[in-house]
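One protein chain is absent from this view; the other protein chains keep their places.
For chain A:
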Amino acid sequence: MKYFALFSLPVDFNIDLELLNQAYLQLQKAVHPDKYAHKSSAEQLLAVQKSAQINDALHILKHPLKRAEYMLSERGIDIRAEQQTLQDPMFLMQQMELREELEDIKEANDPDAAISAFDKQIKKIDLDYHTQLKTLIAQTDIEQLHRTADVVRKLKFIYKLREELERVEDSLFDD
């Protein structure tokens, strides 16, 4: 779990975002290319690389879904590049309904209200999976890990929906 170690943080899905940010700023103060602008080219090159790595590590640890995927991959289950293999009819049905609802937002009489109602709905589902993950991800036996992976896959669907909601929002604002 080198990303956690990089920020001197314990390996834990319930990450302390405040501590993460503090450690991040300390590290950037040490490695940012601006600190090496008058140093040798070898040091400048390293500074860009290190600074980019630290930015990437922060990006992954800050984001709940990416953090969960990363922790799973470090435990031997890499679902980051896989095509969807989820087989849960109930869940898929719920997804289809949500998608239809999302489509209808564009034609809604009050799109702003429709967006915030939809947003609320997703947030509730998100919170539910989040709570499940908090206890699940600490487990180490393989069966539990696969259960964890399924929750993360579901969470992935939810984040996709979120992105699409944002796109809808953007397209409405662009007019």
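The definition used in the following text is that contacts are C-beta pairs under 8 Å (C-beta built on N, C-alpha and C of every residue); 3 or more make two chains touch, one makes a residue touch a chain; residues count from 1.
In this text, contacts and distances are computed from a predicted model.
Asker: Name the absent chain by its UniProt protein name; which of "Glucose-1-phosphate adenylyltransferase", "Chaperone protein HscA homolog", "Sulfide/dihydroorotate dehydrogenase-like FAD/NAD-binding protein" or "ABC transporter permease" is it?
Answerer: "Chaperone protein HscA homolog"
Asker: Hey, which of A:Asp16, A:Asp34 or A:Asp88 is the one touching the hidden chain?
Answerer: Of all options in A:Asp16, A:Asp34 or A:Asp88, contact with the hidden chain holds for A:Asp34.
Asker: Please give every residue of chain A in contact with the chain that is not shown.
Answerer: 7-8, 23, 25-35, 37-43, 46-53, 55-56, 58-59, 81, 167, 170, 173-174
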